[in-house]
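Complex shown without one protein chain; remaining protein chains in place.
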Amino acid sequence: MIIQTIMFYVLAVGTVGAGVMVIASRNPVHSVLFLILAFFNSAGLFVMMGAEFLAMILIIVYVGAVAVLFLFVVMMLDINFAELRAGFLQYLPIGGVIGIILLAELVMVFASGAIEIEVPTNVASPTPPPDEVTNTQALGDVLYTRYAYLFQGAGFILLIAMVGAIVLTHRRRTDVRRQRIADQVARDPKAAVRLTDIEPGAEGTWKSD
Amino acid sequence: MVPLLYYQLLSAALFGIGLYGVLARRSAVLIVLSIELMLNAVNINLIAAASYLNGIGRVIAIFVITVAAAEVGLAFAIILRMYRNRGTVNVDEINLLKW
């Protein structure tokens, strides 16, 4: 019990601290690395809340794919660090005020004790109690029945994102030399070889292509 | 078990941090990064509630992770496009269009 509480505090402090560093660090690469740390900590929290499958998904999807994508883009874009540094404090007043107001409101809302969760009796629980089935199975039971159409919808979203990303960034480059195999195969000796009689002593009659 | 309130406070704090990042950072890439932080806060909130209620929260969290990953990919495609045409990713400097 006490270990659980200690673990919660460790992970929670880790998540929040890493989150602060994500937006406060001056080097974008550091921001991405802190984001990865934040996600690892929240994956730990997910495990504590009994959502092991989601914890693994979070690490695989975010750390494995999204964070790497972030790193690629940050390194590719050649961002001017000095300029970024100048901008961060410029927005401190407005951003800080809004952020602090929202945070204070959220804390007040939660701490006002008005969040006595009582499961409404009229809710038809679509999942069996978690003790009887494994985490992954419980997810699958809902995902492939009640939310089957949405599952396909999420597939459409991924398809659009993929098609869109390709359409927007794909370009046919004209400034590179490529091997054109079809042209090479289509060449025949008649076009490729030219036989010329050169008179001995004459100059300048033969010129290369 | 750790009370639900603690998880919700954590989620609120993370959401606030992400919100501040969206408002304060100038680089489009870092804004996307902050939005990811906000979505992570949403996931913590959902999963914490799900462990007290029923499994729907976890399903929502799966969809949120999926959509967020796709969103990052598409956002970077568009940002790259703009970087090639304009040579900047700072939201302050993209000012062909205003009022």
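The first chain written gets the first letter, and so on, giving A and B; residue counts start at 1 in each chain.
One rule holds in what follows: a residue touches a chain if its C-beta (ideal position, glycine included) is under 8 Å from a C-beta of that chain, and two chains touch if they have at least 3 such contacts.
One rule holds in what follows: contacts and distances are computed from a predicted model.
Visitor: Quick one: find the hidden chain's UniProt protein name among "NADH:ubiquinone reductase (H(+)-translocating)", "GPI transamidase component PIG-T", "RING-box protein 2" or "U3 small nucleolar RNA-associated protein 22".
Guide: "NADH:ubiquinone reductase (H(+)-translocating)"
Visitor: Tell me which residue among B:V2, B:I17 or B:V59 touches the hidden chain in the full complex.
Guide: Only one of B:V2, B:I17 or B:V59 touches the chain omitted from view, namely B:V59.
Visitor: State which residues belonging to subunit A touch the missing partner chain.
Guide: Counting over the whole complex, subunit A touches the hidden chain at residues 105-106, 108-110, 112, 114-115, 117, 119-120, 122-124, 126, 145-150, 153-154, 156-157, 159-161, 163-164, 167-168.
Visitor: Go through subunit B and note every residue touching the omitted chain.
Guide: 8, 11, 15, 18, 22, 28, 31-32, 35, 38-39, 41-42, 45-46, 48-49, 53-54, 56-57, 59-60, 63-64, 67, 70-71, 74-75, 78-79, 81-82, 85-86, 91, 94, 96-99
Everything that follows uses one rule, which is that only the chains that are shown with their structure count from here on.
Visitor: Find the geometric centre of each of subunit A and subunit B from their Cα atoms only, then give the gap between the two centres in Å, rounded to an integer.
Guide: That pair's centroid distance is 10 Å.
Visitor: Can you check the complex and tell me which residues of subunit A touch subunit B?
Guide: Result: residues 4-5, 8, 12, 15-16, 19-20, 22-23, 28, 31-32, 35, 38-39, 42, 45-46, 48-51, 53-54, 57-58, 61-62, 65-66, 69-70, 73-74, 76-77, 79, 83-84, 87-88, 91-92, 94-96, 98-100, 102-103, 106-107, 109-111, 115, 117, 119, 123, 125-127, 130, 138-139, 141-143, 147, 150, 154, 157-158, 160-162, 164-165, 168-169 of subunit A touch subunit B.
Visitor: Under the stated contact criterion, what part of subunit B meets subunit A in this complex?
Guide: Per the touch definition, subunit B meets subunit A at residues 1-2, 4-10, 12-21, 23-27, 29-30, 32-34, 36-37, 40, 43-44, 47-56, 58-59, 61-63, 65-74, 76-81, 83, 89-90, 92.
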